[in-house]
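Presented below is the structure to which this report refers.
All protein chains but one are shown at their positions in the complex.
Chain nomenclature is as follows: A, B, C and D, assigned in order of appearance, with residue numbering initiated at 1 for each chain independently.
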Amino acid sequence: MEAINNLLSGSNVTDVLFYVFAVLTLLCAVLVVANPFSRNPVTSAMFLVLTIISMSGLFLLLHAFFLAAVQILVYAGAVIVLFIFVIMLLDLKEEQRRKIKFFGLAAGLVSVGIVVSIFLKSLASIQPNVAEPALEGETYALGKLLFTHYTLPFEIVSVLLLVAMIGVILLSKKKLE
Amino acid sequence: MHIGIQHYLAVSMILFCLGLLGVIMRRNLLVIYMSLELMLNAANLALVAFSRFNNKLDGQVLVFFIITVAAAEVAVGLALIVALYRKRQSAHVEDLTSMKL
Amino acid sequence: MSILTYIAGWPLLAALVLIVVPRNFRVIIRAIAVLATLISAVLAVKMFCNYGSALPDADGYRFVQQIPWVESLGISYHVGVDGLNVGLILMGAIVAFAAALCSFEIQTREKEFYILLLVMTGGILGAFASLDLFFFYFLHELALVPTFIMIGVWGRGEKKNYATFQITLYLSIGALIALIGLIALYIQCGANTFDIPKIIEHAKTNPLAVNAQNFIFPLLLFGFGILVSLWPFHSWAPLGYGVAPSPTSMLHAGVLKKFGLYGLIRIALPLMPQAAQSWAHVIAWLCVGNILYVGWVAMRQKDLNLLIGNSSVAHMGFIFLGIASLNLIGITGAVLIMVAHGFLAALTFALSGYIYKQTGTLEISALGGLCRKLPFIGTALVMAAMAGCGLPGFANFVGEATVFFGAWKAFPTITVIALWGALVIGGIYMTRAIRNVLHGPLPEKWNSLSDASHLWRKLPYALLLASLFVFGVWPRLLTEKINPDAVKIVAQISPAPSADKLVAQSENSGVRN
Amino acid sequence: MKYENLPWLILFLPLISAAVITLFTLRSKTVSSLISIGAVVAGFVMTVIFVNANGMQFSGETSLQWLEIGDLKADFGLKLDALSMMMLFVVTGVGGLIHIYSYGYMHEDRSMARFFACLSLFTFSMLGIVLANNFLMMFISWELVGVSSYLLIGFWFEKPSAGDAAKKAFIVNRLGDFGFLFGILMVWGLLGSLNFSALQNSITANPAALGAMATTAGLLIFCGAMGKSAQFPLHVWLPDAMEGPTPVSALIHAATMVAAGVYMLCRSLFLFNADSLHVISYIGGFTALIAALMAVQQNDIKRIIAYSTLSQLGYMVMTVGLNGPTPAMFHLTTHAFFKALLFLAAGSVIIGMHHEQDIWQMGNLRKKMPITFLTFTIGTLALCGVPPFSGFYSKDAILAQAWEQKSYLLFGVAVFIAALTTFYTFRLFFVVFFGKEKSDHAKHAHESSLVMTLPLVILAVFSFAGGFIGITNNYGSQFVHEHETFSAWQQFAEPFHNPFPMVCGLVAFAIGFFAALSLYKNATSDPLPKKLGGLATLMKNKFYFDEIYEATFIRAHDFLAAVADWIDRWILEGAIIGAIRGGTDLSGRALRLAQTGNLQTYAFLFVLGVALLLYFVLGK
Partner (left out) sequence: MNASLNFIGLEISVIGLGLVLMLADFFVPAERRRFIGYAGIAALGVLLIMSFSGNGTCSNFGFGFNNAFVNDGLSLFFKRFFIVAAILVLFIAAEFSDKLAAGSIAEYYSLIIFALAGMLFAASSNDFVMLFVAIELITVTFYVLVSFQRSKVASLEAGVKYLILGALSSSFMVFGIALIWGTTGTLNFTELAAVAPQFETSRIFLLGVLLVLVGLGFKIAAFPFQIWAPDVYQGAPTPTTAFLAIGSKAAGFVLLLRVLFTAVPSVTLHWEKLLIVISAITILYGNLCALPQRNLKRLFGYSSISHAGYLLLGVAALNANGQAAILYYLAGYLFTVLAGFLVIALVLRHLETDDVSGLAGLSQRSPLLAATMTISMVSLAGIPPLAGFFGKFLLLKSVIEAAQKSHHYGYIYLVFIALAGVVISLYYYFNVVRAIYWSKEARDLSPIALSAPAKLTAWVCIAGIFWLGLFPNTVLNLANQAATVFVAVTK
């Protein structure tokens, strides 16, 4: 009741925004996973873009401006484009509506349900911290941390990207020698 | 009630579980892969939220790495799926059962 | 270097040499194998003869050699003999020599066969000589694995595959259970050493807790019991021996099988006296299964090797009975039978192997009257059968009689049952076998059989028979050696002193507190 | 004691002979037989020398340490006293003669060397029994005797019946040995020693030392004798044992080995209390009775004599049971003479008849085989207890013992048996030697060679004179404390001290003789079955003991064996191991069904795994 009151009273804009973005994120995510209207992967991909954009909204609320930008750039800009590209390339048809096996569905729901319940239980155990969050996601600070404290992982990730590059080339080379 | 870490974490966890559902319910490899991205993003959200509420930037650095690695994985993964599609003309999990038992 | 190292080492070295010998040098391969085992046997005889004059070390072992192996675990290569294993090593070396001689029956892949045979020989002789728990087990396993392969590759009959897997899995279970027991013993003892004399010494002042004993003892009992075909874990034995090539059966039934019994006497009894006492009844009743039940099973067999295999299982019962009696006479008797049965089992399997080689069957109903065509083999088989049913003059009798005397004090009822098994049931199936295999008219088809003619062919059988005779006629050769060490073991088992010690100890600790 | 080492030599010479023959001279019949004969004859000579030097009335022991483990002390020891000396004479003397006889009898056999090796082995073992100074040594020899008997019964192993008989003898003996060793264990457990002298001392010192187990222990020890001396119910092997060569029957199954049981009883007489002796005497009497009855309807010459042996052994055992070791041993000795004589003579007949053993194929052989006939007659007369033949004295001593012990039932039985003995012996006698030749073989029968007839003659002499050459004196010195030595004349007149039993014995003889005479003088077939009807069938079929044992003991063991085998095959191997194997295999096949190859299943299982993991740790 109180929460609704708070929301309605608009005492805190960020709170309202949180709910807006959160609902948007989750809704879009649901539509990625299980769109009742379309089983087309393109639809899923488009909703994934929406999920990611609304999530970067949440990032903004958390003052992680750089990451919000990266999120949109990398995910919406690169990853999803890649997905769409591949979907188009492969000319994928809609996922056929095969008979859903009731047992499989139930078992899947039950196991995810267990995970959810454990998650929620754990969540309930969290003590909300009283202190006002103060961190500002300054790009400068982030960069400094990345290039001093986390140089080594950074370099390793560069090797990883190299490997990924080689891999992609090897896997998609047309000619099989 | 003020929006605290638990709110963000709840969103993150629900997102994570949605991704999980996608992985185990969908049959299209690409959609499965997208669901995996959802799960990674859930982790990202949790990290950013923790970063904000713990007042430490390390979480955001980790997010940076996760995004990078995810991008690399996506690249390799999609290439692999494409290669497979070329062989099999299918991106459905039911068609990938030549090895079993 | 201790002579024991040479006894166990020559066969292993020869096995290594054989690896590089080309496989078509058949004569050389065989010669190397025979020579290596011969050297072992001669050295073992020498060791046996010099036993009295060799100086024992502080723990009472002779011909000792110790080389650290893994210091952090307290494992060392430690060999030595006392009365308990001196006879076993002699027996093992002689049987190995006989088995190598009998291996002429192997015609395919001889090189591999001889390598395995030599590994088996070296392993088991080493295991008996070992005074280190780890090597004790390690070398036994080393000897056990060739058995499986030999049965699998050179075995005979339709049930070969089944039998190979059966014996492999069954014995591995036993070996592993025993291994767990040994490790638990090592840990529980807390001396941080695998050295048997040290552990025993340590246990004298820090006896194992009774509940630990009651956990470890059954592990060793059943682990070793499976290896020795203690009833009801015996069914692998006749099956395995039924299909095994005879040199393998000789070495396994004769020598390798004694490992478990030796382990019980050497390790389980002195270290876990209380548990031994509480389990003695169980062992004694299980013996009845071996002696009586398996005796009956043997009566029913239609295949000579199965019959011999079952009778060998039945004989194990006497040894267990001796062990269960937990007194000097019983334990001495058990060791005596271990040695005697080694020669006997080797002899019987060698003979059945010869018959199989000649006739291509061991189906009792298909045989008959063989004494006419095979007087030497037949006579030897009669002798073996007689030794098998406990005829005096052969070493088995001495052992069995001793066991009966020992067990009489502890388990009169079971002793009587064992007597029945030994004298009557043993007599029935052995004489039936003689009657059906050797006596009676000779079927037409066996007219072309030929007897073991020249000396080399006769040698293994003669050697084994002679050994049986020597120890049967003059058992003091063994008992004088066994006695002092059996006394030590019995002293550790006997309830009164150890209980006193426990009481004294608790009082001491009470005072300290 | 002079020539202390001589007994060792006597004992071991036959063993050496057996070893030498087996190892070296199996190919030469003559050398082998000479070695064997030499060993036993030398044994006899040395016995004579030893006894001459030491006299009969002494007692000594000599031993080597053989086995000593804690409380278990078993020496390889010899007990030298009148009892063992007399037995030495019997074994080496009668044995020697039989060895010599065998040389002739077995001449045609290609395995003669093996025969003599076994015979030597037997001699060694028998001497071992005789000389043993403790139970374990005796048991060892006991077993060895059993095995030599086994080997010799099965000598012609190609004959299925010989193989079967050997097997049967061995197993039945083993049954007795079971009790024997059981008894030895019990005695050792109670008295702590195996040595006869030590045991005797402790029993003398404390007659109740055996306590409540006294009767049991005694009867268990007696089981040994029951097996070896073929007492009811373990008597069934002896008649079958006649499948062996005839000298073997004479030596082992008449003169020596079967007497070992009686000897053992006498040796360990101090162990038996009144109750156990009582049982022993009745078993002996019963055995004697049924054996005599069975003998009446047998047609095989050797089997008749075998049943007679059985019957006489029953006599001896009965006498021991009546606390009469001296008469028992006396009868044992004379029986050794005349029964060996009878067997050897029968052997001679068999050789003469070209291995025909059915008495109804013989007839009128007295003309063709005079020496055999004569000696056989002497043996018969001795067996039937005709004065002054040796059998008369020993049998009279037995009857007198029964009478004096006031065991009138047994006395009556004994007299009845005496009559039966005479009857069946003369039945044999008449049918074989008188009347008409009943077959071609009988017509062409011939007398045996000198090497065979000579032992017959010597044995005949002893069968005749055995009653008054001082045998009782020697035994008496062993068993009777205030013993006086009788002169030959006194011995001759001994039966008249107690005339009633003597008269009874003579009357029994007369009845038996005239019955046989009237029925069989010129008979060509047996008239008795018609007269006796069912009883004759019973007798002929040995009261169906074999069949009864077949149906009980053997069947029971075979049944148990079948059950055990079934359990082994189907429960242990089949059900339990099979279930473990099958269960393992099945669970493997079931488990891997999870491995569907479908990625979605995998993902699901993965998530399920996560769920389980989380639930396991955080579920509470």
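To be clear about the criterion, contacts are C-beta pairs under 8 Å (C-beta built on N, C-alpha and C of every residue); 3 or more make two chains touch, one makes a residue touch a chain.
For clarity, every value in this text was computed on a predicted model and none was experimentally measured.
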| task | Would you mind listing the shown chains in contact with the chain that isn't displayed? | result | A, B, C, D
| field | Residue touching the undisplayed chain, where the options are D:Asp275, D:Asp440 or D:Asp585 | value | D:Asp585
| field | Candidate in contact with the missing chain, chosen from C:Leu4, C:Ile177 or C:Ala452 | value | C:Ile177
| message | Of the residues C:Tyr6, C:Phe25, C:Trp69 or C:Phe104, I need the one that contacts the missing chain. | response | C:Trp69
| query | Where does chain B touch the missing chain, residue by residue? | reply | 5, 9, 12, 16, 19, 23, 29, 32-33, 36, 39-40, 42-43, 46-47, 49-50, 53-54, 56, 58-59, 61-62, 65-66, 69, 72-73, 76-77, 80-81, 83-84, 87-88, 96, 98-100
| query | Touching the missing chain, which residues of chain D? | reply | 584-585, 587-589, 591-592, 594-595, 597, 599, 602-603, 605-606, 608-610, 612-614, 616-618
| request: May I ask you to list the residues on chain C that touch the chain which is not drawn? | output: 69-73, 134, 138-139, 141-142, 145, 148-149, 152-153, 161, 164-165, 168-169, 172-173, 176-177, 179-180, 183-184, 186-188, 212
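In the analysis below, only the chains that are shown with their structure count from here on.
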| query | Which chain pair is joined by more contacting C-beta pairs, B-D or C-D? | reply | C-D
| remark: Expressed in whole Å, how far the mean CA point of chain B lies from that of chain C is 64
| query | Where the centres are mean C-alpha positions, what is the separation of chain A from chain C, in Å? | reply | 70
| task | Please set out, as single numbers or ranges, the residues of chain D touching at least two other chains. | result | 604, 607
| Where do chains touch, given as pairs? | A-B, A-D, B-D, C-D
| Once bound in the complex, which stretches of chain C touch chain D? | 166, 232, 235, 239, 293-294, 296-297, 299-301, 327-329, 332-333, 369, 371-372, 382, 386, 389-393, 397-398, 401-402, 404-406, 408-409, 412, 415-416, 419-420, 423-425, 427-428, 431-432, 434-435, 438-442, 475-476, 479, 483, 486
| remark: chain D residues touching chain C in their complex are 65-72, 136, 139-141, 143-144, 147, 150-151, 154, 157-158, 160, 162-164, 166-167, 170-171, 174-175, 177-178, 181-182, 185-186, 188-189, 557-558, 560-565, 567-568, 572-573, 577
| task | Under the touch definition given earlier, write down the residues of chain B that touch chain D in their complex. | result | 20, 23-24, 27, 29, 32, 93-94, 96-101
